[in-house]
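The complex is shown incomplete by one protein chain, all other protein chains being positioned as in the whole.
This part shows chain A:
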Amino acid sequence: MSAPVIAAEAPVVPPVATGRPAARRPRSTPYRAISWAVPVLLLVLWELLARAGAIATTVLPAPSTVLTTAWDLTRSGELPEHLLISLRRATAGLAIGATTGLVLGVVVGFSRLAEAFTDRTVQILRAIPFLAILPLVIVWFGVGEAGKVFLVALGTFFPLYLNTVLGIRQVDPKLLEMGRVIGLPKLQLVRAAILPGALPSILLGVRLSLTNAWLALVVAETVGAAAGIGFMATNAREFLQTDVIVLVIVLYALIGMITDLVARGLEHRLLAWHPNYVRR
């Protein structure tokens, strides 16, 4: 059970992020301002030290240099091109991994026979940290697109599969019984009780999948690629262009943040009924 996996562990608590900010009392201490001031000050300090020559450009470029580089690379069309390639890989991998994970999870969640056929095998496979098979992926696919998409799909599949099965299994049997007493047909029971009940768990799977997808993308692009923002960073390394490297790191972070925001927004919409989100 304690295999070192990046895929999802079974959530013990109701699988929803607590998105509600704690009620703030009117206080004189501007905690929020302080929490933002600190990173901004660090950034300013970094800028000043870099300009004064206290940090060598080959170690870390000034933030302003990174911005300038970003602008230059955007105007030359180089950055959008690589970014688009990276996003396309991520989207393709996500779409494939998420669809198979969700569909297989639903099938296994509903059918004991399907579970007997697949579940143990998947449980064994998930003991492998999916990034560990990267060398194998490179042998199989070379540095082409397929290998990267495959790795992203693999990283996406496991959390979604596991949390979908778990979510369906955890639906309150008392609610199902109520549905049967009322005489709901099987299909309506699935729509009314089973899928909505599994949804918090499925959405947790989506969030974990997104995290895995980015991890897979970064690793796959950095180790072997001829295009994409990871390739930009690797290429820049040859010429000690730290500004490009930092830019790529920042881009990875930004994309990760945006997807997480989208996922949280989705949870807010779809789980409006959940005790964590309901406005009383």
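Keep in mind that, in the parts below, contacts are C-beta pairs under 8 Å (C-beta built on N, C-alpha and C of every residue); 3 or more make two chains touch, one makes a residue touch a chain; residues count from 1.
The definition used in the following text is that contacts and distances are computed from a predicted model.
*Asks:* One chain is missing here; what is its name in UniProt, given the choices "Sulfite reductase", "Aliphatic sulfonate ABC transporter ATP-binding protein", "Sarcosine oxidase subunit gamma" or "NADH-quinone oxidoreductase"?
*Replies:* So the chain that does not appear here would be "Aliphatic sulfonate ABC transporter ATP-binding protein", according to UniProt.
*Asks:* Among A:55, A:95 or A:175, which one touches the chain that has been omitted from the display?
*Replies:* Missing-chain contact among the listed residues: A:175.
*Asks:* Return the single residue from A:129, A:197 or A:256 that touches the missing chain.
*Replies:* For the chain that is not drawn, the touching residue is A:197.
*Asks:* Which one touches the absent chain: A:31, A:239 or A:273?
*Replies:* A:273
*Asks:* Considering the whole complex rather than only what is displayed, give the residues of chain A touching the chain that is not shown.
*Replies:* Per the touch rule, chain A residues meeting the hidden chain are 174-175, 177-184, 188, 192-193, 196-197, 199, 271-275, 278, 280.
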